[in-house]
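The complex appears here without one of its protein chains, the remainder shown in place.
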Amino acid sequence: MKYESVIGLEIHSQLSTKSKMFCSCSTSFGKKQNTNICPVCSAQPGSLPSVNGKAIEYAVKTALAFNCKINKNSIFARKNYFYPDLPKGYQISQYEEPLATFGWINITTKDNLEKKIGITRIHLEEDAGKNTHNYDGSLVDLNRAGVPLIEIVSEPDMRTPEEAVAYFKKIRTVLQYLEVCDCNMEEGNLRCDVNVSVMEKGQKVFGTKVEVKNVNSFRFVEKAINYEIERQIKIVEAGEKVQQETRLFDSSSNITKSMRKKEEANDYRYFPEPDLIPLVLDDSFIDHQSTTLPELPDKKKERFIKSFSLSNYDAAVLTSEKDISKYYEELVSLVGDAKSCSNWMQTEVLRALNEQKIEIVKFGMPPKQLSSLIKLVLSGEINQGTAKEVFNEMLATELSADQIIEKKGLKQISDPTAIEKIVEEVIKESPSQVEQYKSGKVALMGFLVGLVMKKSKGKANPAIVNELLKKKLN
Amino acid sequence: MDILKYSIPKIAKMLREKKISSQELTSFYLNRIKNNKKLNAYITVLEDSLDIAKSIDNAGVKEKDPVLKGIPYSLKDNMLVKGIRTTCASKILENYTANYNSTVAQRLNDSGAVLLGKTNLDEFAMGSSNENSFFGPVINPWNHKHVPGGSSGGSAVSVSAGLSQFSYGTDTGGSVRLPACFNGIASIKPTYGRISRYGIIAFASSLDQVGPMARNIEDLAIAYDVVCGPDSKDQTCSIKAKESMYDFLSSDKASFEKSFSKKKIGIPRDMIKEGVSEDVLKSLDESINVLSKMGFDFVDVKIPNSKYALDVYYIIATGEASSNLSRYDGIHYGYRSKNNKDLDALYSYSRGEAFGDEVQRRIMLGTFVLSAGYYDAYFSKAAKVRTLIKNDFNNAFNDCDMILMPVSPVTAFKLGEKTSDPLTMYLSDVFTISVNLAALPSLGFPSGFDKTGLPVGMQLIGKHFDESSLFSAAKMIQEKKPEWFNNVAQEKDSVK
Partner (left out) sequence: MKITGDLVDKIAGLAHLDVTKKNKSLLAEQLTQIVEHMRVLDQVDVSNVEPMFHGCIETKPLRKDEVAPFEHELIMSSATVTQDNYFTVPSIIDGENE
């Protein structure tokens, strides 16, 4: 491919505070329209903003987690524009002196390499309200107006849609670990705008960038970027110039559309918010936030590799979400064997979550229940194949592993005399295979073991089967 | 009984001794308001204030009650009082009822003072003459052909014409001190951050400050005390604990005099140059004279960058205002144009039809100074020159404790005299705006009358949060020159 794309992301994340950024209204979602409002967030004359200290705490934690430099003096600024969901006629944001700058995080590329993505800045701002439409006009609900947001702006360091998705996912993971954002994308608590440009491979100067707004799922990020790359390459190949503009992703048709509003009409007239004194953070506050940071995914992954002897890949999967890692660690503490726990998590638990399309917190089988199943395998009470059957039964019935094994008579047969009987039957019934084995075709052992297992309905202990077969045939 | 001659402490005593009732006081003022309608000092008169007075009388005013209990006052109509119409003298808020209390109104309410009504002002407090009101101009009670000064013209007139015991205005560039000066009453623009701005309709947030007005210094101190102090609802309001100015002024005389003896007063001669009338210069000399006799020393101070103050002020104030006034958009409350075929029309017609000319001019100016390509040369530059002006004052205060200068280069000018020329009108604020830019406190006091019988006024400017020096000096001036205080305006035949 002749072209290379350059991608940067702007992610808005709603901080999970109880009250809004600048007033004491509740941030709870799904309330009747215009009931979480007060003079401040509905811009009544004379009302003044008052900064939520928790929001500052969360923002600083986030900035530290993304290795940012915290600006001890940051200032709020007004971004002026008229829109019905913005009752003051300006959004309080940060502009020239944001809360934090110069951060980075690592993502894992598809070749399993680490890649550092720069974070330009993290700043605080307030959300707008919500406009909806009916046949004779538009309706405005201000419940969301003034909810605290942080905006995380990346450097244009990503080169493929997959990298952009990996970055977005990583941001989400870290925010979840920090417990500063519930990251519910359906409720709009984590939103993304994408900047995309294309250039010929090897070029140093980026092409003209296009901003795509409202790309609010991992899938959409990939689709929107792919669409833009194709669209822009077509323009360039036709010898034309890409227009610098803001486009909107349409998730029903998977295309981006130019926005009607002209770019030059946007003169936001930013200036320092005179109603809010500069935000001054002292060292002790920053240190405190830094020392109370939870273990973050990269650190946890390292620890998993080291203390659980997991592969890099396994550790990455098991730390990709905070709740998955929590589940896994609990499982290990109950079972002891980290490697089998990892296998169970990846082959059975994650598969089940995928099938049921749920998060692990809603998973019907707590670690304790699963641990008893794994223990039965490890102690040889049942074999792996049976265990999978039991696992599915447990999910379907919510019975315990023991109950299911009891009910279905699935307990593994480890009594050598019982197994010996079956082994003898198999030897009798397969004379030609036995002959070939004896004449040197040792690979046939597997076949014979299989026959024994089948005859025992999968319950025979494979180790004993092996042992007995060898004894009889040699 | 001549209520207008009494100070608040005197009335408070009478209320406690049941020599007068709150109802008598309230109906006295309501009657005077009715008889002086032509002054146009009030936008809204609260007739039911009598009921409030009645309930206060029924409960009885006790020794331990707040000093203001039962005493009538007025508020500029840009301060929110819950359940009461607040217009800001604009068509855009003509029918707006406040749904919460400003901190100032809340504190006054808690003190038991009786609100007579909401006073007229220049629309959105933008003006120096009080001719920019949707409800018509306010008239100077000393001479009906003259302006009362703005923007808190209604508040000043309510005090000077005896239409309330005391009042509050807001001072962004002189809007309390100028009308107080044109009306011959005392006023103070406190240090920025002394009084909460919560619930005060913003003109220019980094400059606005509420200021009380009264006919004498005791009343002024009491009016100041009740509203100042920290407020968590305003993050620009200082957390410095409040100190009662009235208690300070009433403290034992020896320690009080000691607190200001040996203090130096600076005179910024370089600021008081051309354009200052003979009468004003004469009055300044007289004030210097009075203060010298009291033992103050005088030094010349320089505020060299004050020559840029007017321009700095009009850039910063209009820039902030253009943003502060964006919320008046016809959607969430206030005037909504019928011409609303689409969203843009709804915005621009609602705003274009309901804002007055001066307000629109300032929004335009403010939008310009903040816009791309001009921000650095105007808004950002002005903010830096503002620092220089503040530094000039800080330097001057190395050599003195207070600064004395006139409030205005001239006494009240004629109605209509400056309305056609905005720039000339802006020059009326030339002596007051530096104080707002530097966030300093300034107390305005009456200093006699000019040849035509119009009041003249001076101001004492103090260091940040040093209101007590200003009050103590003003109190001494009042003792030496009682004839400058407690005047009630009456149009004199000679000047009609």
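For clarity, chains are labelled A and B in written order, and residue numbers in each chain start from 1.
Please note the rule applied: a residue touches a chain if its C-beta (ideal position, glycine included) is under 8 Å from a C-beta of that chain, and two chains touch if they have at least 3 such contacts.
If you're wondering where the values come from, they're calculated on a predicted model, not measured in any experiment.
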Going by the touch rule at the top, give the shown chains the omitted chain contacts. A, B
Which residue among B:E24, B:D65, B:E353 or B:E417 touches the omitted chain? B:E353
With the full complex in mind, choose from B:L207, B:A223, B:I265 or B:A474 the residue touching the hidden chain. B:L207
Pick out which of A:L9, A:I56, A:A164 or A:L376 touches the chain that's been left out of the picture. A:I56
Among the options B:N216, B:S322 or B:N487, the absent chain makes contact with B:S322
In the full complex, subunit B touches the hidden chain through residues 96-97, 99-100, 192-193, 205-207, 209, 232, 235-240, 305, 307-308, 310-312, 314-315, 322, 326, 329-336, 340-349, 351-353, 355, 360-361, 363-365, 367-368, 371, 377-378, 380-388, 390, 422-423, 426, 437, 439
Which parts of subunit A face the unshown chain closely enough to count as touching? 17-19, 24-26, 32-39, 42, 44, 50-56, 75, 79, 81-86, 91, 128, 131-133, 136-142, 213-214, 248, 259-261, 265, 267, 269, 271-272, 274, 277-278, 280
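By definition in this document, only the chains that are shown with their structure count from here on.
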Taking each chain's centre as the mean position of its Cα atoms, how many Å separate subunit A from subunit B? 57
Which residues of subunit B touch subunit A once you look at their complex with the stated criterion? 78-80, 86, 88, 93, 96, 98-100, 102, 197-202, 204-206, 232-236, 319-320, 322-323, 325-329, 331-333, 343, 347, 367, 370-372, 375, 379
Would you tell me which residues of subunit A are touching subunit B in their complex? 39, 42-51, 78, 80, 82, 84, 87-90, 140, 267, 269-271, 274-277
